[in-house]
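Subset of chains shown; positions unchanged.
Chain lettering (A and B) follows the sequence in which the chains are written, and residue indices restart at 1 in each chain.
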Amino acid sequence: MDFDFSDDQEQLRDAVRKWVDRGYDFERRRAAVKAGGFDRKTYGELAELGLTGLYVPEDHGGMGMGPVEGMVVMEELGRGIVLEPLAQALIAGAVINGYAPDAVKSEWLPKIASGEGLVVLAYQERKARYRLDVCEATAMQAGGSWKVSGTKSIVAAGDQADAYLVPAKANGKLALFLVAKGAGVSANGYTTMDGGRAAEVKFQDAAATLVTQDGLAALEHAVDVGIAATCAEGVGAIDKTMQLTAEYMNTRKQFGVTIASFQALRHRMADMKMQQELARSMSYYASLKLNAPAEERRRALARAKYQLGVAMRFIGQASVQLHGGIGVTDEYVGSHYFKKLTQLELTFGDTLHHLGEVSSRMQDTAGVFA
Amino acid sequence: MDLAFTPEEQKFRQDIRAWVRENLPKEISDKVHNSLHLTREDMQRWAKILGKKGWLGYGWPKEFGGPGWNAVQKHLFEEELALAGAPRIVPFGPVMVAPVIMAFGNAEQQKRFLPGIASGEVWWSQGYSEPGSGSDLASLKTRAERKGDKYIVNGQKTWTTLGQYGDWMFNLVRTSTEGKPQTGISFLLLDMKSKGVTVRPIIMLDGGHEVNEVFFDNVEVPAENLIGEENKGWTYAKHLLSHERTNIADVNRAKRELERLKRIAKAENVYDDQRFRDEIAKLEVDIVALEMLVLRVLSAEKSGKNALDIAGLLKIKGSEIQQRYTELMMLAGGPYSVPFIKEAMAAGWQGDFPGGALGLAPLAATYFNMRKTTIYGGSNEVQRNIIAQTVLG
């Protein structure tokens, strides 16, 4: 039982933080939003830092690191509300490395690590809501090769991606495929509420490579990697939101005094601090359970995402309120943190959804280790 | 005690309903029912339709050309408009400045300004808030110096809602720095086309242009545009604030939006999900309770017995409900609330919305936009201060 970061982990954090502070200021971000919400150059810089290959083994050109390192990195990206979807690289690295045949690994893992290949999870369907077992996309085998057909929504940077991890029903059972951009793949991109980019991606008899027949297990694992990343990203965004709010409260004057002197607002801030620390605790928990057996992992990740959902909404809304008018303007950076926190709540299952997951997965025993 | 409206009141409601059905353009109500972007033309078109009927100033007494309705009638009128999907009446002219002109303006001012307000021809803006004033309105700094028969106005207003369309603006300006901050304030009407007036948009977190900064650089305002006496403006402003009672709760719109929330929840297959449905059920009780609170206030106003001074409660509960239904709509959309396609938030977009769920397009933006409701009009924290005062002294 030890929650200290190693020196290596602290160095990783410093490196990412430095890049965010120096290389990813609010104006650069604003320009990226205007330009459509995704910047391949920025993504390339993340790759140069080694981040896209964080979960890619060293012999495939990556850093071969684990969930705690992933958490550290995502916290820092969250702190900078970085638009480029690094979580997708973590998912792709973990899933391909964990489930794919060697040929797929050899072809794609180095590209993911180098940033040359942007591989994203394309799983959301219109009828599924947040369920993972609802899937209408299909895969057919013809002459030894697979073809995938179906439509996937809200695919992160989906019109910029080089390949997709696509769950589809093969012979009635959910399998997971890798589909490279090409014939039979069309993507319709748009901006998302946080200023980032996503796309509706249509697959029409698109050539596909089988990642695993055990698609549901792989998809659940992929989403859990995504949840842990989202939790950490949320913690980073929360930390910065808290900092902005405290600074504002100590600057802004009303009735001749700073608003930080009003007890009712101070107590609100205390409640926010509570949510902040609960969120951080549960983000640790999520990452530390990411390599646990599936049933235990799913239970833990649901608990974490539920807590994060509560915290992100509470802190986001309270921060806007404490800022007053300035908090609802586009010009002020704080409103962008609020939108990021809102989107993270809706990502990989919202709060009510995960309450349901926690509720249905409850056991007789209680606590962190249960 | 009786919950039902009187037969006369019900007849009144039916008449309003019939007229609205006839006169509210469907292309406008469709936008309202779907939270789509309303243009200036939409708003002004509807204002003029009401103006022609004599109902834009629906709270006005008969002597000024209004219908002379009592509190219940006004409520029923507001409810019928809201349920039918009429745009909210832009209040700055008919609801805010007009009562001040009626109460404190001179005959000349009344004759000059009221007709344009009543008809919907002249668009008014409000000049109260300033950068830094916030909940402490009396700290305002915009100066108006009397020079002969003119005032020279310098300073800045902010959060000027729809000020980009404004013809005229009513302002609180500082004409004296002596005494308490409240005592040196005057109430001035200002032609926004005057030299030295600059309107700069403030883009909100939802991407919309709804409010503005307005700068005054040596703007000349004829002294005849002063309402009442110099340095008495704070009194007039408070009169204005004490108007607008029950509508602050916006319960009628909440009822319409609750019905819409149920439609969205059905379409998204969460209406029969007990976990989500319970959240709607809680909101339904909130709205019924708020409506009962509003009706109690109306009844007290009607009878004159047992005045119920709970405007702060109406503001808090009303704004929390507004935020909650927009939040639940967004949550009902689930992952499909994440796409944020500006063009899809205006009527008539022909693009492909993700999953074909076009109705969800404006939900997140509406949720973001509604965060303002607990901040403006006296933040909910200020309202709690006031309520506590009534309970604890």
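Some notes on this structure:
Basically, a residue touches a chain if its C-beta (ideal position, glycine included) is under 8 Å from a C-beta of that chain, and two chains touch if they have at least 3 such contacts.
Everything numeric here is computed off the predicted structure, so don't read it as measured data.
Chain composition of the whole assembly in this file works out to A x2, B x2.
The rule is short, and it goes like this: only the chains that are shown with their structure count from here on.
For this pair, chain A with chain B, the centres built from the Cα atoms lie 39 Å apart.
Here chain A touches chain B in the complex through residues 124, 126-127, 129-130, 151, 153-154, 188, 190-193, 198, 200, 252-255, 262, 264-265, 317, 320-321, 324-325, 327-331, 335-336, 338-339, 342-343, 346-347, 350, 352, 355-356, going by the rule given at the top. In the complex of the two chains, the chain B residues touching chain A come out as 129, 132, 134-136, 139, 158-159, 202-205, 207, 268-270, 275-276, 279, 331, 334-341, 352, 354-357, 364, 367-368, 371-372, 374-376, 379-381, 384.
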